[in-house]
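Yeah, one chain of the complex is gone here, protein chain that is, but the others are all in their spots.
Coming up: chain A.
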Amino acid sequence: MSQLGTKKAEVDLPVRTKYEESRRQKTGVFFKKKVGWLFIIVSVIAITIFNFYPMVQAFLLSFQSGMGANLEYVGLDNWRRLFGDPTFIAALTNTTIYLLIQVPLMIVLALFFSVLLNDPKLKFKSFFRIAIFLPCVTSLVAYSVVFKYLFGIDGIVNQFLINFGFIPQTINFLADPFWAKVVIILAITWRWTGYNMIFYLAALQNVDKSIYEAAKIDGASSFQQFFQITVPMLKPIILFTSITSTIGTLQIFDEIVNITNGGPGNATISISQYIYNLSFEYTPDFGYASTVSYVIVILVVILSIIQFRVAGEKK
């Protein structure tokens, strides 16, 4: 009845009123939109001031150079300097090594653990979950210091390896360019695997069990189930975790500073530590330091695009 009524009324309306009606509706929409904007305006202003404004300033800063407060514009000099700077190249190489080895290692481990822990027949499930997640609640500095002592020359790892006869004499892990990198990678993996595992566990709960049942009936092995069902179903989460882990690894700082302080030589220095050194350890050159910072920005953007292309939906 009422539907019919409205329809009738609309038809009966004169053209002018109809136009006014539509205008009124439009202003209503605009009013609603404005209210929406008002709700977010506080955070928009805050983000503009505390994120975008510094980003623009840092970008401008990356074209300046000089000691402390005596900065002046030098055009592209900082960028030129970047490519001839052996410390920067060492930092970039190290960071890339961490990235290439650590991120895949951690993602695979996290996936592996999450599938194991998702097994309905598993006992003491929450105990294992907590045990694997627990590293992530530790403070970055605290766990780094613990790792440093574990792998020290008189540390428990060396004692263990010696006592069980795996090695003839102690390895000075932190003074050896290769082993120092290994320790860093082990440390980050220990710290962050549980964190990523939680994402996979949550995603696994949402995978319909009937898919697995159907696969079982069709005679799919566990491996086939994992690669044909689990991995494709978790694809968006895998993409998300690999992007966040990539960004995290590119910015790695605390572990390096506390475990090896970049040493031996520059064997473990990361880009972030180099930025810190340029700003605070050496005579400060904030201009060049922000150029190096922008390298991280550029890398994150490029790597994220690649990851989206490789793993994301093809649209």
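Operating definition for what follows: a residue touches a chain if its C-beta (ideal position, glycine included) is under 8 Å from a C-beta of that chain, and two chains touch if they have at least 3 such contacts; residues count from 1.
The working rule: contacts and distances are computed from a predicted model.
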From the names "Lactose-binding protein", "Monovalent cation/H+ antiporter subunit A", "Fructose transport system permease protein" or "Pyruvate ferredoxin oxidoreductase", which one matches the UniProt record for the unseen chain? "Lactose-binding protein"
Hidden-chain contact residue, picked from the options A:69, A:137, A:217 or A:310: A:69
Residue of A:117, A:175, A:204 or A:303 in touch with the missing chain, whole complex considered: A:175
May I ask you to list the residues on chain A that touch the chain which is not drawn? 30, 33-34, 37, 41, 44-45, 48-49, 53, 65, 67-70, 81, 84-87, 148, 152-154, 172, 174-175, 177, 261-266, 277, 279-284, 286
